[in-house]
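Pasting a structure below so you can have a look.
One protein chain omitted, others in place.
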Amino acid sequence: MKQTIRVTVNGRVYQEDVEPRILLAHFLRENIGLTGTHIGCVVGECGACSVLLDSKVVKSCLHFAVQADGREITTIEGLAKDGELNPVQEAFVKNYAFQCGYCTPGMVMTSYALLQTNPNPTEAEIRKALAGNLCMCTGYVQIVDAVKEAAKQQSTAKV
Amino acid sequence: MIRFDYQEPTTLKKAFSLLEKHGDDARVIAGGTSLLIMMRQRLLMPKVVISLTRIPKFDRITYKPNDGLRIGAGACHRDIELSPPVKKHYPLLHETFRKVAQPRIRNMGTIGGNLAAGDPLTDPGASLIALDAEVTLTSSKGQRTVRLDEFFVDYYQTALEAGELLTEIHVPPPERPGWSHIKFTPRSIEDFATVGVAITVKTSDGTCEDIRLGLNSVASTIVHAKKAEAVLRGKPITEAALREMAEVASTECEPTDDNRGSAEYKLDLIKVLVRRAAEEAVQRAS
Partner (left out) sequence: MADKKYIGARSRSKEGPRHVTGRGLYTDDFTLPGILQAMILRSPHAHAKINSVDPSEALKNPDVMAVVTPEDVKRQTKPFKPGRYAAGLKRPIDEYAGAIEKVRYVGEPLGAVAARSRGAAEDALELIQVDYEPLRPVVDVREAIKPSSATLFDELGTNLAWQGSLQYGDIAAAFKSADRVVKENLKIHRYSSTPLEPFVVIASYDAASKRLTVWVTAQVPEVIYDGVREALGLEDVRVIIPDVGGGFGQKIHLIRKYVVLVSLLAMKTGRPVKWIEDRSEHMMAGGHACAQEFEAEAAVKNDGTVLGLRFNEYDDVGGSISTLTIHFTNKLNNLSNTYRTPAIHMIGNAVVTNKCPVIPNRGIGKPGMCYIWERMMDRVAQELNLTPIEVRRKNLIQPNEMPYRTISGNVYDSGDYPGLLSTLLEKIDYDKLREEQKKAREQGRLMGIGIVIGVEPGGRNAARDMAIFPEMKEPPGSGGVNGATIKLEKNGTLSLHLGSPNCGQAHETTTAQVAAEVLGTTPDQISTSIPFDSDLSPWGVAAANSGNNFHLYDIGAIHGAATKLREKVLRLAAHVLSTDPKELTIENGVVQVPGSAMKKITFAELGRIAYNNQHLIPEGMEAGLQATHYYTFPHAKPNIVPGADRLVRAQFTFSAGAHAAIVEVDKTTGMVEVKRYMIVGDNGTVINPDVVNGQVYGSAAHGIAVALGEGFIYSSEGQPLTITYLDYGKCSAAETPRVEVVHRPSPSPFTSVGQKAAGEGAAIPSPAAIASAVEDALQPFGVKVRELPLSPEAVWRLANDNPETERRSF
């Protein structure tokens, strides 16, 4: 039986009728039409589906859409403003912190959330924070470098 | 994913009446991380899923010096990890919760959901046992308190009875200043432990006054290694004593062969890691 839920996604409110069994990841991709959130394992191990739920990074494949009723979600599509990449996104592009791009939205969301709470992380802290986002292509070197650069950019921007 | 009905009661009382109404057809969800996976794999197929997230104060964490820590079952791992009284007074818990899975899971999974699942592979149980934790089980008929080391009955089985919910975890004021937590994973740190060890210890003049030892991933439930504790309790702390304690601890465990390692390897790991944890805890105690 379907339930009506109201969810705010990237600042816009959506009202949808969904079956309780619909995963949040599928809801975002299919009901809302935002396909930037990817599904790699559907059991919460790879992090490709990472989004912000009330400002906390969560794995949207481990959530039912009905659990998000009344809450705020930010997906990868919500980061850039009018086509202007935010510092994390720009650092990823400059540093080639991706190859196939499938893990990239999740990586960017997690990196973004990390820098909100820890603006000056060490390499070890970056690697630990990204431990829940698997990448099969890059070997992580350029991703870590991108996060470091984004941290630097953000701190110089503040000054 | 199977089909099910989703209910969000706003009080515990309403939650209990739903549980009574649907009995075995219902499952409770808080963070939902492990339940959801089991439902996807059709290992559990509830017709009704009852979410506890709208129940007020269900996730509260409070601390009083003479009472200790009280954690609402709905508190998620991340909140416990970051809670100031936990950081200050229970460094063992702070360390343990820092290591549970990874931030994305810790942001969603709850301590109540974790303990109530009775999963012997997860991290919090051993540390809570090492701190003499007890759980409050509530039903429409009342409340009872159970020691955590008696709460885990078997693989995925706990002392929870039909109609009961785990509502609170109580951790008494810390009595043993020395502590250590080791989570051994062969590869990814976000994986389940191959062997997990938690120790708290109180020493004076090189003698062990009191000790608690908990282990996870080594048996069908989380283990409280009482016999091992008895080896060291009241005795001088020597290398030989630590070694003997580690040996006895391994006899209280029954690890199985799986893709993380053979039973033989795990038994050896238990001896190695219990010793390392004990050494570290003793150092912290002084």
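As written, the chains take the letters A and B, and residue 1 is the first residue of each chain.
FYI, a contact is a pair of C-beta atoms (placed from the backbone, for glycine too) under 8 Å apart; a residue touches a chain by one contact, two chains touch by 3 or more.
Every value quoted in this text rests on a predicted model; they were computed, and no experiment measured them.
Participant: Looking at the whole complex, which of A:Leu24, A:Val108 or A:Ala151 touches the chain that is not displayed?
Facilitator: A:Val108
Participant: Where does subunit B touch the missing chain, residue by residue?
Facilitator: Subunit B touches the missing chain through residues 1, 3, 42, 184, 186-192, 194, 257-259, 261-262, 264-265, 268-269, 272-273.
Participant: For subunit A, enumerate the residues touching the unshown chain of the complex.
Facilitator: These residues of subunit A touch the chain that is not shown: 19, 21, 26, 29, 34-43, 45-46, 48, 75-77, 79-80, 85, 89, 92-96, 98-105, 108, 123, 126-128, 130-144.
In this text, only the chains that are shown with their structure count from here on.
Participant: From the C-alpha centre of subunit A to that of subunit B, how far is it in Å?
Facilitator: 29
Participant: Would you tell me which residues of subunit B are touching subunit A in their complex?
Facilitator: Where subunit B meets subunit A, its residues are 1-6, 29, 32-33, 36-37, 40, 49, 51, 53, 78, 101-105, 107-108, 188-190.
Participant: Under the definition above, what is the set of subunit A residues touching subunit B in their complex?
Facilitator: 1, 3, 19-23, 42-45, 47, 50, 53, 56-59, 62-64, 66-67, 110, 128-129, 131-132
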